[in-house]
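In what follows, a single structure is set out as structure tokens and then discussed.
One protein chain omitted, others in place.
Labels run A and B following the written order; every chain starts at residue 1.
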Amino acid sequence: MKYTFDFASLQEYWPEFLRGALMTLEMTAIATVLGMVIGVLCAIGRRGKRPWLAALCGAYVEVVRNTPYLIQIFFIFFGLASAGLKLPIFAAAILTMVFNVGAYTAEIVRAGMDTIHPGQIEAAEALGLSVPQIYWDVILRPSLERVYPSLTGQFVLMMLSSSVTSQISAEELTGVANSVQSESFRSFETFIVVAVLYFLMAMLLKFAFFLVGQAMFPRRRRLGTPL
Amino acid sequence: MSAVVKLHDIHKSFGTVEVLKGVSFEIDRGEVVAIIGRSGSGKSTALRCINRLETIQSGTLEVCGHRLDQPTLDLRALRQDVGMVFQSYNLFPHLTVEQNITLAPRRVKRLPNSQARALAQASLERVGLAEKIDCYPEQLSGGQQQRVAIARSLAMQPKVMLFDEVTSALDPQLTGEVLRVMETLAQGGMTMAVVTHEMTFARRVADRVIFMHQGRVWETGPGEMLENPQTPELQAFLSNGL
Partner (left out) sequence: MGGSFTINHFLYLLQGVGWTIVLSALAFALGGVAGFGVMLLRTARSALLRRISFLYVQLIQGTPLLILLFVVYFGLGVVGIELPPLLAAGVSLMVYCSAFLGEIWRGCVESVPRTQWEASEGLALTRWQTLVDVILPQAARIATPPTVGFLVQVLKSTSLASVVGFVELTRAAQVVNNSLFTPFLVFGIAGVLYFALCYPLSRWSRSLERKLNVGRRQAA
């Protein structure tokens, strides 16, 4: 039972792999931005004064964090389809990613906000800043700086778990891999190649987040100390 | 002489605990008032009512023409007229000294970015820290941080400044530099309400001293009253060496 690897026969599929990888990155980029927005709003909602909104945001976070992503995908994609709402697969995949990562983001951002000392908010109030200004300048920015490593870690994980959207036929990297392996009959090699591609993409993403962090948080760049 | 801060019969409770039980006093323009008293006597609460960090239950309260007991109060206008410095500095750790100072002027008064640095520079010169303009708070000593906090407040050009035990968190050798800055401000005609445990400062700099006890103004008079207390409570307070 000697197995000879044959990566050469996969060469012709390079454009396919590349297309899949780019789609994965594109989905990740969109879901990161939208997930940030949802997560921040939800974190603010959970801290807010309206009990029903806080409860709603809390329930969303707990439901997402305690059910598998795959079930969420099926629920949203097939559910919406059965209700007559047929989304394009690309949009549906991103919708599920945002729905999923928004909850994790909310939890991380909330943890960051909890570390802001009440005195900071009082000082800002005493200076005459409005509530939205206080949220942006005094609560959100230092919170994000503080939780930036866990936040970006979460987005890398999301990029990896986006492979699951292949189950609703999204043509991202894993989806591409599925069709390549059935055409080439080189399943093992195909998935090894794809594993390496994902690994490289994870590294790339980490590096990109590092650069963004350097640009966004000058204090961290200058002092290097955690906030 | 016109009073810029007028408290009349202020009552304030936290839950069922009444902390201010009918507090009345006034502060004239340019006057420096020191508020002293035991821990828990309501000094901070009274001060925080003046810029609406706490809301009052009853009484009349007027600050720089703003009626704090009326629903028509323009809170942001009030906050622009009243500056406050805290015991724990409360500088924003993620912002440089310059950004700390210019945040409120830029956001609240729409100061153009091109003028921000000059404003920060001018405010810092008043507290003797011009060379620290690009530092982050964690790079400064406690005394320096507190002086930056004063500069941050000054940059909004307040008409009244409130100080709540601003030297209590500092080592003794650092309190001096902060007190000197406050003294200069007082000489420059700033209207100030200063909650403090520094009796020498109260005696020397304050035009008037208010002794609070159990949520009331117990005794009030010029600085010399500390040498010659009328009530047994103030006598006891002073002889405890606080």
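Of note:
Simple rule for what comes next: contacts are C-beta pairs under 8 Å (C-beta built on N, C-alpha and C of every residue); 3 or more make two chains touch, one makes a residue touch a chain.
Predicted model only: the values in this text are computed from it and were never measured.
Counting contacts over the entire complex, the absent chain touches A.
Annotation: of A:I121, A:L160 or A:A208, A:L160 touches the absent chain (contact as defined above).
Screening A:F17, A:Y135, A:Y148 or A:Y198 against the full complex identifies A:Y198 as the residue touching the chain left out. Mapped onto chain A, contacts with the missing chain fall at residues 1, 3, 62-63, 65-72, 74-75, 78-79, 81-83, 160-164, 166-167, 174, 177, 181, 187-188, 191-192, 194-195, 198-199, 202-203.
To be clear about the criterion, only the chains that are shown with their structure count from here on.
Each chain gets a centre from the mean of its Cα atoms; for chain A and chain B, those two points are 46 Å apart.
Chain contact summary for the complex, chain A toward chain B: residues 117, 119-120, 122-130, 133, 137-138, 141-142, 145, 217, 219, 222-223, 225, 227. Interface residues of chain B, counted against chain A in their complex, comprise 51, 53, 76, 79-80, 82-84, 86, 88, 90-96, 103-104, 107-108, 136, 138-139, 149, 152-153, 156.
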